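Just passing along the structure, written as structure tokens.
A protein chain is absent from this complex, but the other protein chains hold their places.
By written order: A and B. Residues from 1 in each chain.
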Amino acid sequence: MKRATLYLGLSLIGLVVLLAVVGIFWTPYSPTAMVGPRLARPGWPHLLGTDGFGADIFSRIINGAKIVLLVGIVSVSGAALVGVPTGIFAGMKRGWAGEIPARLADILYGFPALLLAILFAAALGGSTWTAMLAISISTVPAFVRIARAATLQVMSQGYVEAARLSGTPSPSVAVRHVLPNIAPVLGVQASVSFGIAILAEAGLSYLGLGSRASEPTWGRMLREAQDYIFSEPIQALWPGLAIAVATMGFNLLGDGLRDLLDPRLRELR
Amino acid sequence: MSDPVLQVRDLTITFGRRQQKAVDSISFDVGADERLGIIGQSGSGKSVTALAIMGLLPDHARVTGSIRFDGRELVGLPEREYRQLRGDDIAMIFQEPMTALDPTMKVGRQIGEVVALHHADQRGGIRDDVLTWLERVGIVEPARIADSFPHELSGGQRQRALIAMALANHPGLVLCDEPTTALDVLVQRQILALLDEQLEGHSAIFVSHDLAVVRQVCRRVAVMLEGRIVEEGPIDQIIAEPQHPYTQGLIASARIDRVQPGERLPSVADFYRAGDA
Partner (left out) sequence: MSIVELRGAEVTYRRAGQPFVALHPTDVVIEPGERVGVVGGSGSGKTTMARLMLGLVPPSQGDALFDDRSIVGLPERQRGWLRARASMVFQDPNSSLNPRMKLRDIVGEPLRSPVLRNRGDVPEPTPEVLAGALEGVGLTAEMLDRYPHQLSGGQRQRVAIARALISDPAFLVADEPVSALDVSVRAQVLNLLTDEVNERSLALVLVSHDLAIVRHLCERVLVVERGHIVEQGAVADVLDNPQHPYTQALVDATLSL
């Protein structure tokens, strides 16, 4: 079944969302307090054990899911809010006015998110919000590119010419014709970017450029587990697994959506 | 008369949960060296019939009845055996050659892959075979065209290349699905002449909505309407004395040149009313 990827992606995301929703209201223990012996093995009452400070790992994972989704939603929607209109503009304008934003996006595309985050962390101090800002900015070019490519395709359709021939102004063409027809492609991009954002946030936290100790994200947990990588490797397993599940979920969703939307594949079904 | 190459009996094709019938219990034969035209408007089931014979229907289509090709039952044939059959014995020429050709591969290589299926032993001869085929389908500079990508060719050249690809295997049956609809009149005329010449010695089915086009290639025609064959027979006889009201309307509406300019054109709806145009 071709839709297997889609459904598997949705189930993995569903799991993360479930954890996040639960985490808003309840965690077995406080995720930041010392509630048990240090470095307890998985068992009862600490399902996944405790970390080097004696905090409950399961509670920290649940709490992390909340932050991971927040980071994904804020950074991806922020990037889309800037990138999509820019991409549509670049795709609709002929000549240099359309070229400039497209080339700027290409340049930014080659600029590593990590470097950007280090810059921000240096200037603003490391926090979840600086991480989100850095991730958001580095996701913008992906949206510009995809929106522009899809817009170019829509602009060659007869209905856009028909709209121009009746004197419909460009902003109306963008809202009425371009946006609805490129929305599916943007959805795919958002899903893929979401996965990348989660991974990037984990990476930044791991390097100490993201969340502070008071906000236990999965990346930060991985960083702390590093100290015990030889004695208690299982400490690194849980946050690692969580990051993998969330990232894979969004990537599979993206792939599944892409398959669903590709007309060539759809005809064969 | 020898056994028909293709024998279709009570073929019924339904789609989806609502079991909508796209093809409703149709039967026809295609004899050796015979070319059958299937004519009908979009949604009549003509293309679905062609796809059923090719085994290219989507998974959610339900096929009942029988399609026998060279005595072999095709309904329910496993995909693996079908693939073999499509490579060797049944070929299809599509309406839009741009989508039927691989845009990333040079035309000569695409034809070469088909040729190679039959010439696995004589490695050196493939290129020559390809060029011979391109020449046979009326391409003036076969070497240059063989080294071109599909998008570098004109619509007519692409359709010629596709015809070469379809015929290179000497298939027992050739299915043509509106092969000239995307072309202008001048090129259409050339492609029809080419098909008429190259299909000599092949059994073929020619699917189209245009009776005038079908007549250039086929001598027998079946008229499809809403999934059924409503009329079948020698094409000249059907044009001269159409029996079914739909066929009468089809012929009247195609004769634009016999109507005085400014006068109303007769339409199918004047003869036969069902659904809407």
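Basically, a residue touches a chain if its C-beta (ideal position, glycine included) is under 8 Å from a C-beta of that chain, and two chains touch if they have at least 3 such contacts.
Computed from a prediction, not measured in an experiment: that's the story for all the values here.
*Asks:* What shown chains come into contact with the chain that's not displayed?
*Replies:* A, B
*Asks:* From the list A:43, A:95 or A:167, which touches the chain that is not on show?
*Replies:* Answering carefully, the residue with contact to the hidden chain is A:167.
*Asks:* With the missing chain put back, one of B:20, B:64, B:99 or B:154 would touch it. Which one?
*Replies:* Touching the chain that is not displayed is residue B:154.
*Asks:* For subunit B, which residues touch the unseen chain?
*Replies:* On the subunit B side, contact with the omitted chain comes from 41-43, 154-155, 183-189, 209-213, 215-216, 239, 249-251, 253-257, 259, 261-262, 264-269, 275-277.
*Asks:* Could I get the residues of subunit A that touch the absent chain, sorted low to high?
*Replies:* Touching the missing chain: residues 157-159, 161-170, 172, 176-177, 180-181.
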